[in-house]
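As you look at this complex, bear in mind that one protein chain is not there, while each of the others sits in place.
Up next is chain A:
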Amino acid sequence: MKIIVNDIPIECTEGDLLMDVLLDNNIKIPHFCYHQDLGADGNCRMCMVEIKGQKRPQIACDTFVTENLEVSTISEQINEVKRSILELELLNHPVDCPICDQAGECKLQDYYMDFGLYDSHLSTPKTKKGKAIDLGCNVILDQERCVLCTRCIRFTSDITKTGELGIIGRGDNARVAVALGHELDNDYAMNVVELCPVGALTSKDFRFKQRVWFLDSTKSVCHGCSRGCNIQIDYNETKYSAEKVHRFRSRRNKQINQSFLCDYGRLSYTELNEEFIGGISHVEDLKELLKVDKKIALVSPSMSLQQLSAVKEFCRNNNIELFSLPYIDESFGDDWLKTNDMSANFAGVKELGINSSEEEFNASLENLHVVINFDHKYLKNKELKNKKVVHFTTSNIETNYELVFAIANFAHDSGTIINCDMIKQDFYTTKYKSVHPRLVELLEELK
């Protein structure tokens, strides 16, 4: 069936939510409280549309499509309605955009430029509310910037079921808060920062570090555990800072993580800023070492399929016994996104038939003298007596090894990984180059 939006016919299915149809077809529809993974609440009234045959404007997040529904989102009347609603939302807003971290990705700013552009009618002083309240879990709340869309509250009550957030007070004084003596306390708390359409909830970790319009963004996949949540890597290369990646944001994927990330994964971006600094060995030395007979290699199960197969081929050509062991942490997983297997691509290791038996690995390690570690965490900074260790690393290491090669981490490399549900996903490289070569290139050089 089809509906008609702004005189253009659009294909959709009976019973679809009008809001979803508009969003999926990239039709601009302003909204605060609706979120595709939190559902409708209908409190913000920003998604008003005109529907032919209906007396009053309707909210798109509570309208289901029917055959030949005629919808208008851009008429002068509907813009006037939106302007009035927006004025109400902004009535007590402090308008502190120059010092607000959300500036540049703020829905209030966007909509004001689209529909607002009015002068304030307020003649009494604005209601003052709490500023920079630390809610715990890296979340900072500014109550004056809030539009009371309750996305954060619905996240804690419906998704994490921890219910720390709520609205207290009423009318002008209504504000989002945690209860006295309580804190925001769950493993997914930082999602509320991303859910917040305005600058009310900001991240302590990202606050005041970068203006969002200076950031570039690349599609990637979180490497924190085997779930493979879809992310955006936001980065900016500045002159005097070693820090290049500034945050992970979730990227919507209905099958895997919807629009959410765990705090552990969200904060794991810091690893990408810790590239290896120090002397790098010569390739010739490694070639020399490879002439020895008994060699063993351990490859990180977080490497991409491309890297793994290059390593596998390298090992076969040079007669090296290859192993890969998963990173298991029984205390990490939960019944939602986090999994006990903290490697990104262990399913890929299995698919390529790489030996992952810990017993066999330990037995071989006893007998062999040359150990090649492809960025596996178990051998990182571990002293191995009477053995020659070759270390390929994406991060800094403290121990002195025989040979050390630095390789680019997953922000500078593209590839494919398989998650715990056997879903194959690609991740892409950021625009700025790493100083270190990619593993696949390095192994090519060794041929």
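A few remarks follow.
One rule holds for everything that comes next: a contact is a pair of C-beta atoms (placed from the backbone, for glycine too) under 8 Å apart; a residue touches a chain by one contact, two chains touch by 3 or more; residues count from 1.
Convention: contacts and distances are computed from a predicted model.
The listed choices are "ABC transporter permease", "Surface antigen", "NAD(P)H-dependent oxidoreductase subunit E" or "Hydrogenase nickel incorporation protein HypB"; the UniProt protein name belonging to the chain that is not shown reads "NAD(P)H-dependent oxidoreductase subunit E". Interface note for the absent chain: among A:58, A:127 or A:157, the touching residue is A:157.
Of the candidate positions A:52, A:131 or A:182, contact with the hidden chain is made by A:182. By the touch rule set out above, chain A reaches the unshown chain at residues 157, 162-170, 178-182.
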